[in-house]
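For this depiction, one protein chain was excluded, whereas all remaining protein chains were kept in their positions.
Let's look at chain A:
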Amino acid sequence: MQPDSSRRPALEVTVLVSVGRHPVTGRARRADQDARGVELAKSLPNAEIGLLHAGRLSECDEPALRSYLGMGFAELSLLEQPEGADVVPAVAEALEASSSQLVITGERAEQGEGSGLMPYLLAERLGWPLVTSLAAVESVENGQATLLQALPRGQRRRLKVRLPALLTVDGSAPAPRQSAYGPARRGQFDSVPGSVCDDEPWSQWQVQPARKRPKRLKIVKATSPRDRFKAAAAKSEGGGGQVLTDVTPQEGAEAIFKLLREEEVLR
């Protein structure tokens, strides 16, 4: 510990956690990305971490939520929301009411709508900067955080962000620690009522299991192990792609539309 850490006020961090769904069995579990967010928060020195979940405490979800507590927390704030509610307004209000400087969450929920839009909507509503694919928080000083953002193929980009900020993590963040049964069982849920906003369109949607998307076959014509390795490690070929810069939204949309036609996504 740094000697001045006790004098400096603790950095307040809120991690938004959701109930995940195991990809093989579909059982409720801690969502992998959210758990990585918790792990990232735990790695911050001098941080006061709060866990926030918006939803209801049902019998099948409780073990999943408790497994966040098992990562070393005494309590989890539960923003009570009915099934199918739009949680963005309630979460935004709760965050505004708190003095959190950093809010960390997973990129996309493992069940429900799972659109991945929640962080964006939240950041828009709060007027906070949003950083996606966070790999590490390097330092937090004078109301400014130095962050490491993960880019494809192991690249990293260092960013400086003014607090308060919203950060999302994906699979490139450090793996979450084991959840211990004892603390998970002893942890408490701190229920706070939140304003309820019904999600009209959502209630009219029809939900069905997704079809497995066909995978494009990569035909490897390699004769030697070295070639096979190169083929496996090669970047996916960009081929006929194009980079559009300084175009109007109209031109951009037309380019996307044209591509979708060509790929026969739209007929």
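What we mean here is this: contacts are C-beta pairs under 8 Å (C-beta built on N, C-alpha and C of every residue); 3 or more make two chains touch, one makes a residue touch a chain; residues count from 1.
In this section, contacts and distances are computed from a predicted model.
K.L.:
Name the chain not shown, per its UniProt record: "Dimethylglycine catabolism protein DgcB", "Abc transporter related protein", "Peptide/nickel transport system permease protein" or "Gfo/Idh/MocA family oxidoreductase"?
P.N.:
"Dimethylglycine catabolism protein DgcB"
K.L.:
I'm checking contacts with the chain that's been left out. Which of A:182, A:225 or A:241 qualifies?
P.N.:
A:182
K.L.:
Going by the contact rule already stated, which one of A:71, A:91, A:122 or A:173 would touch the omitted chain in the full complex?
P.N.:
Here the residue in touch with the unshown chain is A:71.
K.L.:
List the residues of chain A that touch the chain left out of this view.
P.N.:
On the chain A side, contact with the omitted chain comes from 22, 24-25, 27, 29, 70-72, 177-183, 185-186.
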